[in-house]
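Notes for the one structure printed next.
Yeah, one chain of the complex is gone here, protein chain that is, but the others are all in their spots.
Here the chain labels run A and B in written order, and each chain numbers its own residues starting at 1.
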């Protein structure tokens, strides 16, 4: 396959901003494969973008270039960056604002990063089109990224909620809600034996008492807890919506009681 | 053109699940063209997926590989399959759960099918990423599909509503509602002379008395009956929404009275 370029933005699917971004990218001489990750990140939601980039980027072939434009600070003095994460053998590249969108992707080692210069002719409100896309074209056509600007030794990260263990149990929260209404928590799969022992997952003020391996193991409408495909404990309703059932949102507390 | 691979899922457009699926597919060495059919099939709606696959797949070039992941039974003992449908000269290939998503595509002859083995390392909740995508990569890179698993001699089908003729007339139902709100029925175009003779199409408790060849032939706001692009009789409101006008949904009865 030719090199892959992905796009993650909050511009809105079908918006003219996405069209402009793609149009500029397609000026590259070298063939590449353009993939939309999402253009419907909730507006200005850097956290949601960080989740999506963290979930999605690792699956792509080494050398993929991810362009992420969720950028409420566009045109201010927040930086723009190029970064390469991973290992020499398997790495991903990024062009994005330095505002935390790489928080979860940075689970991988930072190999190199550069702070990008902003040409004075760039529209103050659309650096994706006027800075990132032209740089992507040059990178695709062979530019050495080490020439892009000053080296960056660190990259911005968001505070990310982690679970905590106390004498009363394990305490976490909902960190993602998927299109099915499933609640992804920040409790890793390694807590499953603890969950199996107590037999109940707390979600807000509710308790889920059916622990399964996959959705279809319980009857339609049953609330279940299981390990989702990200290796995190998840609350779901079989062929239903857990977010509605439990009135849950990002940040809703979840927990596993300490054994009695 | 390189070979085409299409994706039809209920993962939600812009979800990380779609990103992971695409990322894995793009590990193929052989170039291919990746096309999204939809990621917004209503969650768990096998019937809607079957409609979409049936409508869309025939238009693609022979040899296209369609990956369909609407799979409420993921991780249970429902099977996963590879199938080739059509004729030796013009055929389509599929990777999907054996749950009925091919019901309408199976209007074409089943040339060959295989039941897929599920590796034990596959996440129980995401066979699209962990089983179908890696197999698609191997098929794209030249694997003989006849080696994929045990031959399947039949493939699961949903019960699909068919129209009925009685002494009182022809009775059918709404089987699809498109983005314009047009109501696609299961009455084939061959009933148009009957419809023209009686001059009225019943939709639920309403009657449509304007029969046209295309939407623009009647004034804006007029309810019309016509043959849609699928060769089926359709109820529409010119530049309006027939689903709202007639409070119709999938399954709403439609009919043509017997001549008086």
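We take it that a residue touches a chain if its C-beta (ideal position, glycine included) is under 8 Å from a C-beta of that chain, and two chains touch if they have at least 3 such contacts.
The model shown is predicted, which means the values in this text are computed figures rather than measured ones.
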item	value
Selected residue (touches chain absent from view) among B:120, B:144 or B:229	B:229
Residue of A:90, A:125, A:164 or A:220 in touch with the missing chain, whole complex considered	A:125
Among A:31, A:63 or A:231, the residue in touch with the chain that has been omitted	A:31
Contact set of chain A toward the excluded chain (per top definition)	10-24, 26-32, 34, 36, 43-44, 72-76, 78, 123-126, 129-130
Interface residues of chain B (partner: the chain not displayed)	1-2, 4, 6, 13, 33, 35-41, 51-52, 55-61, 64, 178-181, 213-217, 226-229, 238-239
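Everything that follows uses one rule, which is that only the chains that are shown with their structure count from here on.
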item	value
Turning angle required so that chain A lies on chain B, C-alpha fit (0 to 180°, nearest 5)	120
Intercentroid distance (Cα basis), chain B paired with chain A, Å	31
